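Structure, as structure tokens:
For this depiction, one protein chain was excluded, whereas all remaining protein chains were kept in their positions.
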Amino acid sequence: MKTISIIAACTGLFMLAACGTGASDGNDTAAGAGEVNLYTARHYDSDQALYDRFTAETGIRINLIEGRPDELIARIRSEGERSPADLFLAADAGALWRAQQAGLFQPVQSEALNAAIPANLREPGGHWTGFMRRARIVAYDSQRVQPEEVDSYEKLASPRFRGKVCVRSSDSVYNLSLLGALIEAWGEERAEQWARGIVANMARPPEGGDRDQIRAVAAGVCEVAITNSYYYIRMANGDDAGDREITQRVRLAFPSLDGQGAHVNISGGGVLARAPNRDNAVRLLEFFASADSQRHISANNNEFPASPGVAAPEPVAAHADFTAHPMSVAAFAARQPQAQSIMSRVGWR
Amino acid sequence: MTVALPPSVDIRGVTRAYPGTLALDSVSLALRSGRITCLLGPSGCGKSSLLRVVAGLEPVDSGEIEGGGRRLSAPGFTVPPEGRNIGLVFQDLALFPHLTVAQNVAFGLDRLDRPARRARVSELLARFKLAHRADAWPHTLSGGEQQRVAIARALAREPAALLLDEPFSGLDGDLKAEVRQVVLSGLRAARAAILIVTHDPEEAMLVADDLALMSAGRLLQSGSPRDCYLNPSSLAAARLLGPANLVTARVEAGIAHSPFGAVTADMPDGPATMMIRPEGLRLAAQGAAVAVADVHFGGAFHEVTVEAEGVTAILRHTGPHVPATGPAHLVMDPDRVRLFPH
Partner (left out) sequence: MVWAALSGETADIAARDIARYAATSAVLALLVGTITAILGSIAAWLVVMHRFPGRDLFAWALALPLAAPAFALAYAYGDLFDVAGDLRMWMRPALGFDLPFEMRTLSGAAFVLSCAFYPYVYLAMRAAFLNQSVTALEAARTLGCTQRRAFVRAAMPLARPALAAGVALAVMETLADYGAVQFLAVQTLTTGVVRAWSVYASTASAAQLALPLLGAAVLLMWIERAARRGRAYESAGSKWRPLPVTPLPAAKAALACLFCFSLLFFGLLLPCGWLLWSSLAVSPDWIRLADAAGHSVSLALAGAVVTVALATALALGAARLPLAARLVSLGYATPGAVMAIGLLAPAAIIWRMTPGASGFAVGIGLLVYAYAARLMAAALEPVDAGLSKVTVRMAWASRTLGRGPAATAWKVQLPVARGTLLTAGLVVFIDVLKELPATLILRPFNFDTLAVIASNYALDERLPQAGWPSLLIVFLALPAVVWLSRKIAMSRPGTA
């Protein structure tokens, strides 16, 4: 009996304590000038500093839920008309496109966004916009591969790299977006040919994350790896001595799509159709797109700034000098389901 | 029978059926305060069902039960057990393992204030010679002690009636007698109406003020133990109360004849069944001629099988010498003989 009462008492206390920290959120989430409710699929520690700065500058409090993109979309849909969500952020154009398809976004016309962000990184209707860029490119073994051997995506699928390519599974949205871009550029048939070539070239069944692909190149498992740019830059400048050593030998190449530049994905966001704090949400989105914020994110997370006028800070600057394909992000984002089907067909796990 | 007080619990024509069996078949019984009624019957005869019905753990299908001037059970109406003021002591005692002896006894006393409760508990513990075990846990007690705790617990609320299911069955030998004595004096001091269920006829007769015989859901006979034993209303009742020799007799002109002797018979001529208790037959120097077929040592007595005219009977021989097999004589005590017409 005693034990039970002790547990009950403890639970009560903990609940009280938890309510104590949370009560202020609960009281004023419904509406109120002073806050914005952010649903984000980006979860980087450095973003917190950004939120703090936004609150310090504007007095607007940020309430935060982090999650995987599609779970957040499902949650916002389930919350329905009473959803408190104001702004949804994701680190992949596909998720933003799916949120738009679900009717979750409202179009936003913002001078600041239009001025800061190139048109191809914004959804044409203004439903969502990117504010950071990440290139899906190639890390290669500099002792075995010449840079010109990886200067186009096509070459990765050529017999030159039979059994020499490391790449993540088709679970990776970044792979889906890359293939989506190829479909947009080449048409479905040629894109499928390419995917078939990649599968034939795989050094091993897809496993692990991008970082693991880069390390596999260093370990000699393969000669080239398809990866996002920031993983490499992070490894090259991180705390891990082993990772830094790897990047001495493994270099980064920016393959070109039809000679127009490397495939670029975005981190971005959109304001929700039923946002209770719409103005604050637009303000926060504009804040993310500001030059200062882009520099902060780039410095900490190693993504590329989206604005052509914003110079990437070190260590990103060393890799920022590349041509990005001018394709609209909305175009390849819409091709993700098609890309998944192709990957299923060609046996890209 | 002179009725001084209305019965504490009056069971009238109670019937209780389970699918396929009639557990209680219009049973009527009155329990009076200060008296101990024993309900005797073979296992499965419906004794326990009667207890559960009286305690309110089961409804009645017909008939009714009254107690303390209130209606307790009727078809479609059952006062729940906690509202009846009738105590029940289960065969397995059902002591609460998480409570000490004193806490078990105090369990039903939640309406008393603390000093009153404490006083009541120590009074009961003293009465049942448990005072020294007040703080013990049930599983550390002996069987007899557990028994007394269960009864003290049930008596704590001063119930109008207390029902006990086979209270002494788990005990053996000397312990049984000793526990029985302590329990009985405790029970009598409580002045509640007591109903004890048992399948042991000796125990029933030793303990009961009133005896009720039950078989196959029906009440066969009720009355004083002596009356029931000596004047069973039927063969079934007779057998319930102890061993009996059943012998076919012939009635002629008011006399019933059997190979072991004759008794007067108040019935027409013809065959009848003669029931002779073992203690109604005694080996003697003269009397009916029989043959001793077998002798078994039984401790305080010898169990002797006798035979006459192809009929066998059993008797209990007490005395210093061992009866020899072979021809012998016996006499029959007419008080221990009953005749039942065919």
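Every chain is named by a letter (A and B) in the order it is written, and numbering of its residues begins at 1.
The criterion applied here is as follows: a contact is a pair of C-beta atoms (placed from the backbone, for glycine too) under 8 Å apart; a residue touches a chain by one contact, two chains touch by 3 or more.
Quantities reported herein were computed from a predicted structural model and do not represent experimental measurements.
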Task: Sole contact to the chain not displayed, among A:I246, A:I266, A:A281 or A:I297 - done: A:I246
Task: Sole residue of A:R162, A:R190, A:R244 or A:R345 that reaches the chain not shown, by the stated touch rule - done: A:R345
Open item on the list: Looking at the full complex, which residue from A:V221, A:A299, A:A317 or A:A331 touches the chain that isn't shown here?
Closed with: A:V221
Open item on the list: Under the stated touch rule, tell me which residues of chain A contact the chain that is not displayed.
Closed with: 1, 3-4, 7-8, 10-11, 14-15, 17-19, 21-23, 25-26, 29-30, 37, 43-45, 63-71, 73-75, 77-85, 94, 98, 101-102, 169, 171, 173, 176, 206-212, 214-219, 221, 231, 239-240, 242, 246, 336-337, 340-341, 344-345, 349
Task: Footprint left on chain B by the chain that the document does not show - done: 55-57, 80-82, 84-88, 90, 92, 94, 96-98, 107-108, 110-111, 153-154, 156-157
